[in-house]
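Removed: one protein chain of the complex. Kept in place: all other protein chains.
Moving on, here comes subunit A:
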Amino acid sequence: MSAHDPKTPVPTPADDVQSGDAVHPGHPVTVDRYTVAARINHWITAVSLVLLALSGLALFTPRLFFLTGLFGGGQMTRILHPWIGVVLFCSFALLFVRFWRANLPKRVDAEWLAHSSDLLAGREEKMPEVGKYNAGQKFVFWSMSALILVLITSGIVMWDQYFYPYTTIEQKRIAILVHSATAIFAICVWIVHVYAAIWVKGTFSAMTRGNVTGGWAWRHHRKWLRELVGKPGSAPTGRGTHTPAE
């Protein structure tokens, strides 16, 4: 039983392990990664972000104005977009509360980033062991947090129906420019996020069924897996109060 971790220290109470995370031994091993609540929260955020991107792009460039048809026309798009933004903001705020601790930067993130070209080239064995999130995921998390904060702020400034009298026209102009540029970055971060989920096979089940295979966790988040296995109450005599495997 010592064969598996020759050099890894026994994990200390780790803030990487979040409530609901658990290992179920078996063949294959399955690892709980996201609770039902976290998944619902994620998908509300995801749907609203996609709707916002579509309606926002429709108003951003004439070439995509036809997308207003998805929302019931230009007037409806203009009405709905800000409200969907409010939904996104609230939903993302909950996600933030759920995930921020596990996304705090660690020393290993710098090392991971230094090896990111290895990752992209498929030499994942050269990557350092990371916890629940790698530096790339942390980048997505923190940049989305910042971008959404800027988007809701600038969005309110340009939400003329309710907030017209509170700002000057010049401030509204700045808000529109900031809002559109920020939205572009947010869409780019979203592309990175979605691409990573497509590229790294076995990832989607984390956000659909809530779990991943042990192999996936071993390959991509080994430190997190080790922490989970060594979790007090789960290591010596089974996983205590956690649900049985399969």
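The rule we apply is simple: a residue touches a chain if its C-beta (ideal position, glycine included) is under 8 Å from a C-beta of that chain, and two chains touch if they have at least 3 such contacts; residues count from 1.
In this text, contacts and distances are computed from a predicted model.
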Among "Formate dehydrogenase subunit beta", "Phosphopantetheine attachment site", "L-cystine transport system permease protein TcyL" or "NADH-ubiquinone oxidoreductase chain L", the UniProt name of the subunit that does not appear here: "Formate dehydrogenase subunit beta"
With the missing chain put back, one of A:Leu113, A:Ile184 or A:Met207 would touch it. Which one? A:Ile184
Looking at A:Ile40, A:Cys90, A:Leu104 or A:Ala121, which residue reaches the missing chain? A:Ala121
Even though one chain is not shown, subunit A touches it at residues 1, 3-5, 23-29, 58-62, 65, 68, 73-75, 77-78, 120-122, 124, 158, 160-161, 164, 169-170, 172-174, 176-177, 180-181, 184, 187-188, 191-192, 195, 198-202, 213-219, 225-226, 229-230, 234-236, 238-239
